[in-house]
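Only one protein chain is missing; all other protein chains are in place.
And then chain A:
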Amino acid sequence: MVKSFRTTDRVFDVIIVAVLTLLSLSTLLPLVHIVAESFSDKAAVAGGLVTFYPRHFTLVAYRAVMSDHAFFRAFLVSVERVLLGGGLQFAFTILTAYALSRPTSEFRSRNAYMWILVFTMIFSGGMIPFYLTIRDLHLLDTMAALVLPTAVPVFNVVVLMNFFKSLPKELDEAALIDGAGPWYRMVSLYVPLSLPSIATVTLFSVVGHWNAFFDGMLLMNSPDKYPLQTYLNQIIVQASQPQSHLTPDQIKQLSQLSDRTVNSAKILVSLVPILIVYPFLQRYFVTGMTLGSVKE
């Protein structure tokens, strides 16, 4: 009796491991293929010989990326927007979340401000009024257009606000009795106690800024001001899109002309910053997400 359970359970185990391995491979293999192409010889890639390991190993594609000025200019624009935009979001999220975490007994207008935030979360003017607003403010083609509109990420504010609220009130009262003012309590009590939550929302804003491409496409007129993702969208995605008047054979020829190895290398170099923050992101996001989002 007991033994038969053990065998079915063992079969069950094998099935689980097999399914999970398959799912992991489906995620990983496309990336491995791109890595393999980026280190392979152009001709081997065009001939369809490269699968999941490099053929005729070469660094030519990476050398081409390294000497590509447009790529590096876009890379630097992205670094700049991550530092500026991430910094602004960090400061404004803490300020806003802290003020909104105060009880109404201490801050009577708290609910009115909260409604404004909720309102902006639900209603948006949409793409065209947003574009015209940036134009009217004379921010088109400036770094400010990329970092200011998202400087107060409402969702992150709500997550952090709920975390601040969950901290024991006694600590706050003790600090108040010791004569600590609101700014002092925020900086030396709430922020240090909430580091995991703050780390989570900050990492999310860094990743968000690094990955954003549409605002660059919408708001930047000159290509030399494109952030990296917008630049890549132009050279990889738009350039490789088939045109309707071409036959499948012509498209096949066209895509062989464009250099797949260099494009693969560009994709991977752009992925490096994400891969660097990913381990930290992973350590924090589970706690950070579940802590703030649902309140009993």
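What we mean here is this: a contact is a pair of C-beta atoms (placed from the backbone, for glycine too) under 8 Å apart; a residue touches a chain by one contact, two chains touch by 3 or more; residues count from 1.
In this section, contacts and distances are computed from a predicted model.
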Protein name as given in UniProt for the chain not displayed, "Ion-translocating oxidoreductase complex subunit D", "Cytochrome c oxidase subunit I+III", "Sugar ABC transporter permease" or "RNA polymerase sigma24 factor": "Sugar ABC transporter permease"
Touching the absent chain when the full complex is considered, from A:Ala64, A:Leu84 or A:Val152: A:Val152
Footprint left on chain A by the chain that the document does not show: 1, 5, 8-9, 12-13, 16-17, 19-21, 23-24, 26-28, 30-31, 33-34, 37, 46, 48, 51, 91-92, 95-96, 98-100, 102, 105-110, 113-114, 116-120, 122-133, 136-137, 148-149, 151-152, 154, 157-158, 181-183, 186, 207, 210-214, 218, 229-230, 232-233, 236-237, 240-244, 248, 251-252, 255-256, 260, 263-264, 267, 270-271, 274, 278, 281-282, 285-286, 289-290, 293-295
